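With one protein chain removed, the remaining protein chains of the complex are shown where they sit.
Naming follows writing order (A, B, C, D and E), and every chain is counted from residue 1.
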Amino acid sequence: MMPAQVAAPDGVLLILALMLPSIGLLAIFVLGHSRPERIALPVLAANLAVALIVALQVGHSGQAATYRLGGWLPPLGITLRADGLSAALIAMAALILFVVAIYARGNFASKAGGSESRQPMVFWTLLLGLSTALNTVFLAQDLFSLFVALELLTFSAVPLVCLEGSRETLRAALRYLLFALAGSVLYLIGVALLYGAYGTLDIASLHQVTRADRATSIALGLMIAGLMAKAALFPLHLWLPPAHAGAPAPASAVLSALVVKAPFFLILRLWFDVAPQPQPVIAGTMLAALGAASILVCSVLALRQARLKLMVAYSTVAQVGYLFLVFPLVMGSEAAVPWASIGWTGGVLQLVSHAFAKASMFLAAGLIAEAMGHDRIDDLGGAAEAVPISIAAFALAGLSLMGLPPAGGFVAKVMLLTAAVVSANWWIAATILAGGLLAAGYVFRVIGRAFADPAGGAPPPKAVARSRELAVLSLAGVALLLGFLPLQPFAYLGIGQGGMP
Amino acid sequence: MTASGLLIASGLAVPLGMSLACFWPGVRERALGWIWAAPIPALLAALFARGGGIVMSPEPLRLTLALDDVGAMLLGGAALLWSAAGFYAATYLRGQPGTGRFAVWWLLTLAGSLGTFMVADMTSFYLAFSVASLSAYGLVSFETTARAKRAGDVYMALALLGEAFILLAFVILALGVPIGNPLIREAVAALPSSPLLAPALILLVLGFGLKMGLAPLHVWMPLAHPVAPMPASAALSGIIVKAGVIGLMRFLPLDAGLPGWGGGLVALGLFTAFYAVAVGITQQQVKTVLAYSTVSQMGVVAAVLGAGMAAGAPGTALLAAFYALHHLLVKGALFLGVGIVAGSAPRHRILIVLAMGVLALSLAGLPLTSGALAKYAAKPLFGDGLAAALATLSAVGSTLLMLHFLRLLREMPAADPDAAPEAGILLPWAIVALASLVMPWILFQPVAGYALADLFEAKALWTAIWPLLLGGVLAIALFRIGRALPQVPEGDVIVLAGTLWPLVQATGRQIETADRWLRQWPVASAMLIVIAISFALAL
Amino acid sequence: MSLLVDLVLVALILMAAVWTVLVRDRRDAVIAFIVLGLLLSLVWMRLYAVDVALTEAAVGGGATGLVLLRACARLLPVEAEGRLPGPGTQIAAGLLSAIAAAGLAAVVLSPPVPYPSLAALAAENIHQVGLGNPVTAVLLAYRSLDTLLEKVVLVLAVIGVWALTPDAFWGGAPGSLKSKHASGALDLLARVLPPFGIVVGIYLVWNGADHPGGTFQGGTVLAAMWLLMMMADLADPPEIRLKRLRRLVVFGPAVFIAAGFAGIFMSGWFLSYPPDYAKPIIVAVEAALALSIAVILGLLVAGPAAEPPKR
Amino acid sequence: MSVVLDAFTVITVTAGLVFFLAGTVGLLRFPDALTRLHALTKADNLGLGLIVLGLLPQCPDITSALKLIAIWVLVQFAGASASQLIAQFVRRNEPGP
Amino acid sequence: MSAPTLYGLCAAALVGIGLFGLILHPTPLRKVISFNLVGCGAFLFFGIAARRGAGAGFAGDPIPQALVITGIVVAFAATALAVALILRMLEAGASTVDAKPLPPDDLSP
Partner (left out) sequence: MPEFLYAAAALVLLLTGLGLMRMLWGPSPADRLMAAQLLGTGGGAIALLIAIASGTMAIIDIALTLALLAAFAAVALTLGEPGTKTRAGEGEQ
């Protein structure tokens, strides 16, 4: 059973992607008494390097990198695997985490020589926890390992929500935890049923054997619903707005940009790799319908929020909705395989560009709130003078959310629209466009207020560090640059799709 | 990579580069004095680089610039007006706060609007179009009054709506060609045989019509054009609306001969032409009347295009462009002139008002002016039927509206009894006015294919004059009963939409209530199970 | 006849479950849940999953129960019980839950034939890891990544619980666990039981390589003994700033990760063991993990710091 | 031999069952908490003791037998302490019998 | 009816009962307990899979058993975290009773 081949070096990198942040968080726990960021930043930088090398190698070799833990073959053992999509996503996550970490030095830097304090220690360890969790979610090929990874994610995310310790954030964190746990347990039941039906939890093995029978349907139904709860898709979004709005800005940024994407990624995996083919049209339509409802309802709600961070949080729910439009689009697509279709590419691009844009937006919102001393949208007058770079970043990120050129969100939107038209899903096309208009509404509302004259009697804005502003701008810049990727479906995202390489 | 190609590219690169340079505060503060120079390369390109082109990036992006006759004609006019208006702005806005910001928006709008005339591929067109229409928001809402804010909001909302229509139309168009970013003409050539022809055409007309101000999508114009600073109004009313015109020219399958669709567009255009006159004559603000006049004229342009599409007549685009060029220069000159009149004492005004009279009546087709030339050139497209009669009658309407405008202009109160117009604003106005008189004469023959002598035939002269006379008579009647006319608010039907606002608000509140209900724990967790069960059943 | 045991057991479990959900007083609910946990450990026994039964007994009867009971003790005087919503909502919720349960029951009633199983595969390979207990082989060899990540989850849970410390108390000790009423019986129990318990705990860890038992079961028993001493005021909850304490928490996972990397050099794969040394390595890792688990569970029960650190 | 041992097992285990039964009847019937506690601890511990005794001959090896005895001792000790704790609790929280 | 089937039905019932409590209970502690009930049901599903997969000299398939052990640990950690949150919230003075939904803007910093 012990395979003859030796570990390929690229595979070892996958292990590093999981282990580096874990080791980092353990190290902070024991060593980081006074300066946790001194451990966290190098670890996140190394993590970024590892992720980029993996991404480049996958692109270079044109096939997925695989690693079998302990040398055990599935179904007995667990496999890590980086196909094009996974590689792109771990690189995305690593980059965002790194930039957020640079920004967060301003929030959670500890004083030199001082004794350990709560917020920095907790923040930096949990940030590394998130990194471990996300890398595992994107790389693991085993449904139960993915369950553990989801729990890692929840356990890292929830305390970040209530880092500040106020009543409201505690309440929000509790809600988040309970609902996420409800989602987890449904997922777990699904895993149990799948094991009972097929005797394996390896995604690649399941891909070959799943049948359209009762056990499989029920298992997938439970798993998808559970994951939706964690992705905060409407109408399961009860926890997200207070949680993401209550967390400190760097935490909100990673929560909104990355954490809600992980469950979506797993739904994608379940749908394309585990669900018996062809997937029923009605189920795909249901996913898209919930996505559409998310877009429309939560965009309107974002438009009506009085607070900037709540607005951004509702916008996250709306933007996550776009991702769910992918399912019927890919099914009715022109391409023989889903990952060659424009809908698939558009969905992934939407995921990535939203991640960068939303991270930038939350960080910008944090700086704006820091400078102005509040985040009431109506009283933001003068913000454009006080923190011009943050406002610019907010606007650029907003461009991506609105789907205006040349942002990445625009290309994604065009692809999704094209796929919707090709598959004659006009209602989806209409939703995409309407969502863009509503997004424009809430983004412009903020920008417009920011350029207004400051209200009389408002305290003068505080200065914020230029380096933090530039970090925010760089994320928005990436969201913008994504718009210059070539328009065709990227071959990269199809690497390693469809069973084994 | 030819010299002409580089010249065309510089037409786009220079204004963009200047706007980027405004990142430096020092540059930004001084930019207003230099914005007149931004469109110069484009002007040169229009004059010397006709027929040239350049591919700016390789496959699969294929961002392509090309300058055909239609594009060159509009580009030249637009560049001239941009430059003149920029020069005008430097004097007009001197010493006002926020000129740096103004310059940035100006340069971006300028780059986008010039871009629409030069690009040949769909993505670039969309980019240029979006940049022009979104940056114009900065010009519309430059003044910080409540009126400007409302106008800006309405403008933005409708501009985005238009973008949405256009985007969907483009997506449909691009489907017909197997490459990611097709050239416009490739995509349009494939359109008539597409099963999605109907939605594509409807979306195109909606999207570009919104920009042009075809009724009832014109509502933003009478709000937005008057509130901008004078040079910006000139650019908005003269040039930015042409982004819609060039859009229709480029994207409608004009030579495919689609009588039904063409007829529809003619009807829409003519309706707009008359409707705008009817509303325009009730207005009491000079700039608002001009804005309605733009709406009316754009209706005529749309009708020209529609007639051409119905007949499948070659050269339609060129004729429409000729008409658009005439309107571009005249309307620009009129807006700039209004600024001069407003800023000078009555005794300094006489000459200017006189010149303005000629310009204004040019829009109605005063013989020997650009208007007469444009109308004459476009006439054959309409044939002899009802449409032709209505098109001619539209000149009556224009006369009426312009006389109303002249009367308001004459009565404009002067801010300072001794103020004389400054050279800095007089000169650019004079250049544009002159250009509007001269340029069409130069272009008439190549565009229309008639000899200039034809214009002096008695029949042609009479055809141009009788609507003016009829308009004059009606105008006298109007001035008699003028005060009794109902005062239609600016933006007319938008006010009706305003009555829907409480309904929109109520819907928003209801959604909030529903959201609050859904975010209750028992409801949300029950939903979770409902979703699980539904998916189990569906899968 | 053995089915009779099963029937009675199921009936009792369902009663306890219904009781847990429906009883009004939250402390009663917790007690019913503890009872349910102990009954479930009998179920695991009946399913021949002895390792699980041990875990369930240790966790369901011990750790979870203690955590919930502590919460009750602090919640009771302060907060009123919430009321269940009205009958309409109850009926709707009941209906939904019933449909969900019915769907699951339907799956149970139609198992695939032949039933899929990895038992044969696990048996085939067990000699390579030199263990007698297949469950330990799965946890520490075949699926060791899950186990490793689960340890990270535990450390994160500790951090998460500590994150709830009020800022002023950071570094201090968790609130005292001691019973409010001094009692000779408790004192005696806390002096006599721990030696027993520690022996049992170590036995379970040691035994786990070849027989049911293992790190988690043993660790839980050890933790229970530590907590018992804290409750009887024979030991103080440790200050969370102590480096010694933190090293203990990290020790097990660190050894595990180190063994994983050593595997790359020794036998080519992360978390693989050279066949000759597999068993000693695994037992060493298990021992280290058990120690950490004991500390972690104790800390999780003790909760966030509730007093400022002593200088 | 085995028959004798089996018979011993059956008899002692049955006796243990009787004590369990008695304890349960006591639990069900006795009026107040302290007497119920009494019934529980005495009957159960005795019942468990008899069952352990009865099972000893059936043990395949000596380790198991020792464990069985250890369990009984443990339950005796723990039960005694726990019931004392409960009794103290009852005294604190309930009006006397 | 075989024992695994019986326990499987029991697991389904546990899940149903737990879900009922999870939906309805207004206090978070009761939700946590209900979540644990559902979790027990989920673990039992693994349990019957293990028992039904008995073979090769093992009384049960060891893989699901190992998964359950991991799952129990994770569920315990979740319970501990949730309880700590509940208690901390109580100290902060917020009512933990989940009667009303969170108003959208009661997030004063």
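Just so it is clear, a contact is a pair of C-beta atoms (placed from the backbone, for glycine too) under 8 Å apart; a residue touches a chain by one contact, two chains touch by 3 or more.
Worth saying up front: this structure is predicted, and the values here are computed from it rather than measured.
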{"item": "Omitted chain - touching chains that are shown", "value": "C, D"}
{"item": "Absent-chain contact - pick from C:G103, C:P116, C:G172 or C:P212", "value": "C:P212"}
{"item": "Listed residues C:L9, C:L140 or C:A209, member touching the removed chain", "value": "C:L9"}
{"item": "Residues of chain C (touch criterion as defined above) contacting the omitted chain", "value": "1-2, 4-5, 8-9, 11-12, 15-16, 19, 23, 27-28, 30-32, 34-35, 38-39, 41-42, 45-46, 48, 50, 53-54, 57-58, 61-62, 65-66, 68-70, 72-73, 76-77, 177, 179-182, 186, 189, 193, 196-197, 200, 204, 207, 211-213, 217, 221, 224, 227-228, 231-232"}
{"item": "Touching residues (missing chain, whole complex) on chain D", "value": "6, 9-10, 13-14, 16-17, 20-21, 23-24, 27-28, 32-33, 36-37, 40-41, 44-45, 47-48, 51-52, 55, 58-61, 64, 67-68, 70-71, 74-75, 77-79, 81-83, 85-86, 88-90, 92-94"}
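We take it that only the chains that are shown with their structure count from here on.
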{"item": "Touching chain C and also chain D, the following chains", "value": "none"}
{"item": "Any chain in contact with chain A as well as chain E", "value": "B, C"}
{"item": "Chain pair that, of all pairs, has the most C-beta pairs in contact", "value": "C-E"}
{"item": "Chain nearest the overall Cα centroid", "value": "A"}
{"item": "Longest centre-to-centre distance from chain B, chain (CA-based)", "value": "D"}
{"item": "Where chain A and chain B are represented by their mean Cα positions, the distance between them in whole Å", "value": "42"}
{"item": "Gap in Å, rounded to a whole number, between the CA centres of chain E and chain B", "value": "63"}
{"item": "Separation of chain B from chain C, taking each centre as the mean of its C-alpha atoms, in whole Å", "value": "72"}
{"item": "Sequence positions of chain C contacting 2 or more other chains", "value": "85, 89, 93, 96-97, 100, 103-104, 111, 115-118, 122, 124, 142-143, 146, 150, 153, 157, 160, 164, 166"}
{"item": "Per-residue multi-chain contacts in chain D, two or more chains", "value": "none"}
{"item": "Listing of all chain pairs that touch each other, if any do", "value": "A-B, A-C, A-E, B-C, B-E, C-D, C-E"}
{"item": "List of chain A residues in touch with chain C within their complex", "value": "1-2, 6-7, 12, 15, 18-19, 22-23, 25-26, 29-30, 33, 67-72, 75-78, 115-119, 121-122, 125-126, 129, 132, 136, 140, 142, 144-145, 148-149, 151-152, 155-156, 158-159, 162-163, 165, 170, 189, 193, 195-200, 214-215, 218-219"}
{"item": "Residues on chain C engaged by chain A in the complex (per definition of touch)", "value": "103-104, 106-107, 110-112, 115-118, 121-122, 124-125, 128, 141-146, 149-150, 152-153, 155-157, 159-160, 162-167, 170-171, 241, 243, 246-247, 249-250, 253-254, 257, 260-261, 263-264, 267-273, 275"}
{"item": "Residues on chain E engaged by chain A in the complex (per definition of touch)", "value": "15, 22, 28, 31-32, 35, 38-39, 41-43, 45-46, 48-49, 52-53, 61, 63-64, 67, 70-71, 74, 77-78, 81-82, 85-86, 88-89, 92-94, 96, 101-102, 104-109"}
